[in-house]
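Every protein chain of the complex appears in place save one, which is left out.
Per-chain numbering from 1; labels A, B and C assigned in written order.
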Amino acid sequence: MEKKIYLDNAATTKTRPEVVEAMLPYFTELYGNPSSIYEFSAQVKRGIDEARAKVAKVIGAESSEIFFTGGGTEADNWALKAVAEVYASKGNHIITSKIEHHAILHTCEYLEKNGVEVTYIDVDENGIIKLDQLERAIRPTTILISVMFANNEIGTIQPIKEIGAIAKKHDILFHTDAVQAFGQVPIDVNEMNIDMLSASAHKLNGPKGIGCLYIRKGIKLRSFIHGGGQERKRRAGTENVPGIIGFGKAAEIALETMEERARKEIRLRDLLMKRILDEIPFVRVNGDKVRRLPNNVNVSFQFIEGESLLIMLDMNNICASSGSACTSGSLDPSHVLLAIGLPHEIAHGSLRLTVGHENTEEEINFTVDRIKEIVEKLRRMSPLYEDFMKKKQ
Amino acid sequence: MEKKIYLDNAATTKTRPEVVEAMLPYFTELYGNPSSIYEFSAQVKRGIDEARAKVAKVIGAESSEIFFTGGGTEADNWALKAVAEVYASKGNHIITSKIEHHAILHTCEYLEKNGVEVTYIDVDENGIIKLDQLERAIRPTTILISVMFANNEIGTIQPIKEIGAIAKKHDILFHTDAVQAFGQVPIDVNEMNIDMLSASAHKLNGPKGIGCLYIRKGIKLRSFIHGGGQERKRRAGTENVPGIIGFGKAAEIALETMEERARKEIRLRDLLMKRILDEIPFVRVNGDKVRRLPNNVNVSFQFIEGESLLIMLDMNNICASSGSACTSGSLDPSHVLLAIGLPHEIAHGSLRLTVGHENTEEEINFTVDRIKEIVEKLRRMSPLYEDFMKKKQ
Amino acid sequence: MYSQKVMDHFTNPRNVGEIENASGVGTVGNAKCGDIMRMYLDIDDNGVIRDVKFKTFGCGAAVATSSMATELVKGKTIQEALKVTNKAVMEALDGLPPVKVHCSLLAEEAIHAALWDYAEKKGIKIEGLDKPKSDIHEDEEQEED
Partner (left out) sequence: MYSQKVMDHFTNPRNVGEIENASGVGTVGNAKCGDIMRMYLDIDDNGVIRDVKFKTFGCGAAVATSSMATELVKGKTIQEALKVTNKAVMEALDGLPPVKVHCSLLAEEAIHAALWDYAEKKGIKIEGLDKPKSDIHEDEEQEED
């Protein structure tokens, strides 16, 4: 195929043309600073209000509970660091999972250096958090439970409602990194007892560099970025107005099209998974089969290494990932794949394909054909495959 | 005039059409995540590299010393909080000025609650920092001097080179908030001994929501936002690619056009100032007459209050500001105007007009005509003016 | 930011000016907060406010509430005027932004101060009128930290 086949929608997505369209006026026409008092800026403020309402609606929140940030990572940092500080008098213990995104894990490591204690809960072989272990980990000093809504590598969706119930029962704040789930699967912060939630626009066909932290009304949380009085004095800095408008538009479209997109993506996802499993030997699927994001396929090919596979796919104009986009270039296999119990060499041979609403069945079939050829080629040059076949004989 | 007259370029600026043009492909075509390894993303990475070089060039820095952030405020927060933490073993004292932006002042207040000691240096009646006081304030525990390059309200440009020399002499890190100066006046981080510098794209006809922190090579500085390995592991979070590209383009144009723009803006600025001073009684100009940003006019009209003036200007389609955009809505008069010694009632009657390269002489003249009428009208209903005139008789 | 009513009263304020030899004059507020209001009352022998004028140094809301307050007390008796609360002024203006509510308090205070001045000059005591404070402070909510 001449055309690029983009199967890395968990890393980032194409901004929808309608979203860009909505943003455009805010660069060269409605460029006023929303903090100014003239009418020119009031128009901008109204645009922000509308966007905020659209974002809030996706998770059943109030507009006033949405605080825009520079992305999902900032939202995660804010939630964890601010809770650790504001609730220090109550305790210094945070509970999270072993398969969080680095935005959570590296923030936890930072906090650990500053006297916070963190318990990292195990997940089962499908990547689902061990609820009993989580509840047992609660101490009188526990101030926060932070568990991601859906995993960025293996697509597993956590039992968020159950975690929310546990948090509520023990009167502990509950934060969820919903960067991968926001706009993709139904979320209701009230029903699920979510106190704080992180999202990022570029994962739902919105622009990069804008996200939000949902903070339940009544929760005390200091600013993470101090300065001007923007975002009701909770997040300083001139608002990224076009970004906010784009996030709003993307959220609106994501909500409207959620069911239809999920149906289509699940069809493509399942086709992809089925053909790979049927036609390539020595493969395993990672992540839960049922509690799974509509767009995520994660498979491990025994005896081969993921980067080689990615480069060969790239030479066929297929964009894919071998774990988190953030960690490629790193030498360690993905912490998520290790946490679900994969041995190192299997973890290294993993491939993540994340479909989007623009992908076609034809693209999927072309991709599987290429994967088959490449896996065969790489196995032919693999010493591990050689050893395995010799042992079998 | 039917058309809007925008005279609030210190609050924010219109994004240049060429900048938007440069950004556009990065939304819907070159949307790949720069951390991914496929060629599709390599193009994006190259775009970022070019933008980084353009930003670096404006201040005579190396590309590798530029770290993109979500704006000027984040850059300010990062510099101060990270230095306070990383250099805690060396000391806990920071020196800054009384007329910093809230991004610095509120961050300092936050740090003060956490054991950091901050000295706020006075400025003279023109807003220039007292260098002797600054040098005397240095203690063995001083770890940072942070003084803004140019003030956002009164336009005064600080003796940055002299401050840099003092910092160097005492082996103390020097940060400058150059959000208002970057791309407007010549800056050379080496000549001026600047160790860290904050900038924000939307002040130079670039997009909102993107800025940078310059960090001199060799300076140890922890991340402020933890997570993925972006920005050479110093600033986590998926890069705001269109924002970065737009910042690069805006920086390039700002550097190319700096002299020409300054000439034009100074002409408009001086016309504005001269006519106001000549034609309206009981006015004073705030800020230094010479060491001043090319675009800044700040005047105080005795006996009247700024917001009324702003609203009446707004009714004439003129956008202006009465102090910092961030502080409007607040009840206190600007801390900057108080710091240069204005009594409260004079500070309340201040007006900031900041011109841009698109303004015309016609607009300036129209604006002065309106200001004259409005000031007269407001004085007619002012009890302070009444008292003053009665006393005079 | 402001309602149409506020904008109307700000742009075309009613009863701006002074009254020579006024029955009572009251000035409240201070320059620190950026609002000063002066109210002139002309009260006839029946205790009816025949005329009222104001001068205000302050924001749009301050001017508009002064203007509206003068309208509300004009032609009223002293006792009726005392019932013109800040709430009444705000309602008559279709509301004010939260940050501007203190302006309406100032208008109420200005009327009271002028009435107090009237009472002092007359040597009488007005039922239900206390000596006005000259300053209005507000506790601004600090959400940030």
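Please note the rule applied: contacts are C-beta pairs under 8 Å (C-beta built on N, C-alpha and C of every residue); 3 or more make two chains touch, one makes a residue touch a chain.
Since the structure is predicted, the reported quantities are computational estimates derived from the model, not experimental observations.
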item	value
Candidate in contact with the missing chain, chosen from A:Y110, A:F174 or A:F224	A:Y110
Chain not shown: contacting residue from B:I37, B:A51, B:I66 or B:L353	B:I37
Residue of B:K14, B:H226, B:R292 or B:R352 touching the missing chain in the full complex	B:H226
Touching residues on subunit A - with respect to the absent chain	106, 109-110, 113, 303-308, 311-312, 315, 329-331, 333, 343-345, 348, 380-386
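Quick note on the criterion: only the chains that are shown with their structure count from here on.
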item	value
Chain nearest the global centroid, as defined over all protein CA atoms shown	B
Relative to subunit C, chain with the most remote C-alpha centre	A
Subunit B and subunit C: spacing of chain centres that average the CA atoms, whole Å	39
Shared-contact residues (touching 2 or more other chains) in subunit C	144-145
Subunit B: positions in contact with at least two other chains	106, 109-110, 307, 311, 329-330
